[in-house]
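Just one protein chain is left out here, and the rest sit where they should.
So that you can tell them apart, the chains are marked A, B and C in the order they are listed, and the count of residues begins at 1 in each.
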Amino acid sequence: MTYTNAPELPAPDILRCAYMELVVTDLAASREFYVDALGLVVTHEDDEAIYLRSFEEFIHHNLVLRKGDEAAVAVFGFRVRSQEDVDRAAAYYEALGCEVRRSEEGFVRGIRNAVRVQDPLGFPYEFFFEVDHVERLAWHYELQGAGALVRLDHFNQVYPDVVEGAKYLDDLGFRKTEDIQDEAGTVFAAWFARKPTVHDTALTGGDGPRMHHVAFATHEKHNILYICDKLGALRQSDKIERGPGRHGVSNAFYLYLRDPDGHRVEIYTQDYYTGDPDNPLVTWDVHDNQRRDWWGNPVVPSWYTDASRVLDLDGNLVPIQEREEDSEMAVTIGADGFSYTRKGDTEEGFKLGNQV
Amino acid sequence: MTYTNAPELPAPDILRCAYMELVVTDLAASREFYVDALGLVVTHEDDEAIYLRSFEEFIHHNLVLRKGDEAAVAVFGFRVRSQEDVDRAAAYYEALGCEVRRSEEGFVRGIRNAVRVQDPLGFPYEFFFEVDHVERLAWHYELQGAGALVRLDHFNQVYPDVVEGAKYLDDLGFRKTEDIQDEAGTVFAAWFARKPTVHDTALTGGDGPRMHHVAFATHEKHNILYICDKLGALRQSDKIERGPGRHGVSNAFYLYLRDPDGHRVEIYTQDYYTGDPDNPLVTWDVHDNQRRDWWGNPVVPSWYTDASRVLDLDGNLVPIQEREEDSEMAVTIGADGFSYTRKGDTEEGFKLGNQV
Amino acid sequence: MTYTNAPELPAPDILRCAYMELVVTDLAASREFYVDALGLVVTHEDDEAIYLRSFEEFIHHNLVLRKGDEAAVAVFGFRVRSQEDVDRAAAYYEALGCEVRRSEEGFVRGIRNAVRVQDPLGFPYEFFFEVDHVERLAWHYELQGAGALVRLDHFNQVYPDVVEGAKYLDDLGFRKTEDIQDEAGTVFAAWFARKPTVHDTALTGGDGPRMHHVAFATHEKHNILYICDKLGALRQSDKIERGPGRHGVSNAFYLYLRDPDGHRVEIYTQDYYTGDPDNPLVTWDVHDNQRRDWWGNPVVPSWYTDASRVLDLDGNLVPIQEREEDSEMAVTIGADGFSYTRKGDTEEGFKLGNQV
Partner (left out) sequence: MTYTNAPELPAPDILRCAYMELVVTDLAASREFYVDALGLVVTHEDDEAIYLRSFEEFIHHNLVLRKGDEAAVAVFGFRVRSQEDVDRAAAYYEALGCEVRRSEEGFVRGIRNAVRVQDPLGFPYEFFFEVDHVERLAWHYELQGAGALVRLDHFNQVYPDVVEGAKYLDDLGFRKTEDIQDEAGTVFAAWFARKPTVHDTALTGGDGPRMHHVAFATHEKHNILYICDKLGALRQSDKIERGPGRHGVSNAFYLYLRDPDGHRVEIYTQDYYTGDPDNPLVTWDVHDNQRRDWWGNPVVPSWYTDASRVLDLDGNLVPIQEREEDSEMAVTIGADGFSYTRKGDTEEGFKLGNQV
């Protein structure tokens, strides 16, 4: 199915991206990565699942790792402003003709009266309000390591048609904050916010629906550097896929990791306030070599090509639809692609160290 | 000529690497890089040369940029403990059969009674004690930018035979602190200190004599990140060749830049104390993917292949001698090379993001 | 007048604290402080006023310095979601019986169709939507110093009756995030948010209405330390009133400065997300020595006693009303006051270094 128009119904008032449920194939290996290496806080764990949260979180969890046969994303969870907004979500997606399920006891521990839908783009979304409160460990510095993850920051979704997806998210109440285009108007990626940061989710143009990454925030840049140092010390540096670096888009400092199943996790800090309704949209030229990395460091191909499959509400893999428009990788680093450091340079301003 | 044995004479007591004289082809472009972008302090400048120092320096300069037709390195300057040590240097190199020149007025401004030699490896070295003192700007935070360079940290020299070069530096009184070898004992690089840091100079195996880089220190890692951010803002991100990252060797945080002539400049912070005579030598396996970058990020080929030519005492380019032993690039990232994250992994632990 | 009940009208939808207008007695001295020392960006300046903004701001200004005979606060400016909300604000305050003025051309440059009121507590508030956009300098690292101020974070107001003031702000749509109380329920201070940080404004119990401070945010803690270092280098360390330190309340890192007229400016970074409607209220015991400074460092008396007078809409000083309840300073550090590090310690856990 594809998305065309919003229903004649109010969209739910989404507060923020709140949690992701990942299916992982080896719970012990995932625990080693998310708990021992990254230091996320365990709210609950049993033989089937581990519920994790960041240090400044007061709701039950930001990440659920559930044991399964095939690595995938079970849900993108959004918190809404009230229980009525959960109802609004159900009605909204029913009007869209989507599969909608409601669970009074909740689909996962700690959350009740939630609604799950398979949205028009094919992604599994959950909307919830009722949630167990847990201790906000913001002041518990004795528990926080040098790389403490303090917030869930955003999701990133891969989808073939970014313009179609952007209309869907705009109708759902998201504000577009930044995007990447070429001169012909092809859109390669776009960023969408509910809380006043650069995004709660983003769309990356590509074969989808797939999950590109889930991102946690640290307070400072050195926290991210420490995570790299620690992964080196653990001889797990091959978990580092890209970065650390400074994004052009969002102006945030970033690092991309891959968990034992290949799910991509970003560590992210210091984007900017976007809460005003007239917040200026920032559009980047796809050929600007500083758009993805402000320092011009190359984006590794796997970052463009790899992503996690998503599940429908019955737990089956959602089929992949191919992107028809140009791929960002092809137009920037492929045989016919190009990137510049300074627009208009007669010599293309490739970096000396450029490898691709 | 090659180095075999030390003369039967005392070596000069070298305090530290103190300054480098670079020949640059466009003084204005170099000023833009070293002063406007990197923020080094101008001690003196005229139509022919710019004398620069770091914020915590009290001697006249750490870098001389001299206008010339061909980019090259005119001298590696070392400060010695006394004027007698300058005499010892002259005698030492004369006994070695090297070209030795003395200048009472000094080869450059601010330094007097210095000796220059072309050493047995072919590099131009200067030894000096008498120097003009200038204000140490350590407390002048109002002048220091967010990326303040506070010390000259080290030189790095490219030379074909690292074992031969290491013997020369050892005889000259340097302590070897770290090296990179393979299982057969081939030495790919080694680090040598006089002041109690990891190095005042290093030898990188390769065609030489050439200058690999000159390194300045910042106080903290965020100062180095800022330099990247600023180069991005100036649309000069193509000056960033490699990094930022964490070295395995030295445990320091690093960034490699290329100046407008291609001279490589490292920004560096936080290695460790090496001043005890029994300081443990650290030997790295050339196939350890974390030796050059603790996070396993790839070393760009230009970093291995490019270096600056050096001048003899008459200002002529010193001829290049090819390295006969294996090259580090070939044994690690070439068709027959390999690197591991975890020694003994059956699958080679290449990073997902590895591009080479 | 005092505040009792909200009018039967919708409150304006306030986005965030947006700017403060300060009357200063020496524009050149103030410029030296806010521009030369703190590095705020000049949007506009003339003989009568200087309009300043932070590096990530896209609206015309966050601070107006206006020349006048007596130092005071002319207005606390809040941005609302739409022009209709400006109308709502006018109606709301008219219904409250407050003095309300509207200006189509705007009370200050860059803002149009704004409303100013003297609120029930006596404070001058402005509500506006229409504003000139200016360049968001977030990516302009070449302009940002080591202590770059990136956002206006919050206001802090002194008022005798915190409970009364809290009701007023609650009715106006603010969420209370933290407060300080004693066991008897006396409220000494409270924090109130619209954007999802710990506050857009706060009430500090004391003689008022007065302005306690206006706060700007940096990205990292070292940026704040640099501001101290720079003030030392400028021999202006006597501008530092309190800190730097870690707040208990808000968990943020802080520094308090005093401008040439004695207006207090906080530099602040890294509080936590508060945007959920059920965000847990944090209540601190007034005797907890870590509430104001998590490290137990003493609060200087001037911080409790000094504040800036505020002006009514005609530019006259608003009369001061004395606080009748206990003062926080008296109950914590005075002859009959006490503070503890560990509640219930038989010895009062005063710091060794405690001076008061």
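Convention: contacts are C-beta pairs under 8 Å (C-beta built on N, C-alpha and C of every residue); 3 or more make two chains touch, one makes a residue touch a chain.
It should be emphasised that the depicted structure is a prediction, and the values quoted were computed from it without experimental measurement.
Engineer: Of the residues A:220, A:276, A:293 or A:306, I need the one that contacts the missing chain.
Structural biologist: A:220
Engineer: Which of C:144, C:204 or C:297 sits in contact with the chain that's absent?
Structural biologist: C:297
Engineer: Against the chain that's been left off, what residues of subunit B make contact? List them.
Structural biologist: Subunit B touches the missing chain through residues 15-16, 56, 58-59, 79, 81-82, 133, 136, 138-139, 150-151, 195-196, 219-221, 248, 251, 270, 272-273, 275-280, 294.
Engineer: What does the interface between subunit A and the hidden chain look like in terms of residue numbers?
Structural biologist: Touching the chain left out of view, subunit A contributes residues 139-146, 148, 220, 222, 226, 229-230, 232-234.
Engineer: Which subunit C residues would touch the chain omitted from the figure, given the whole complex?
Structural biologist: 220-222, 225, 228-229, 231-232, 235-238, 240-242, 244, 246, 248, 253, 256, 258, 262, 289-290, 294-298, 300-303, 306, 341-342, 349-356
Definition applied: only the chains that are shown with their structure count from here on.
Engineer: I'd like the Å distance between the centres of subunit A and subunit B, where a centre is the mean of that chain's Cα atoms.
Structural biologist: A distance of 42 Å separates the two centres.
Engineer: Express in whole angstrom the distance between the two chain centres, defined as the mean CA positions of subunit B and subunit C.
Structural biologist: 50
Engineer: Of all the residues in subunit B, which ones touch at least 2 other chains?
Structural biologist: Each of 220, 222, 229, 232 in subunit B touches at least two other chains.
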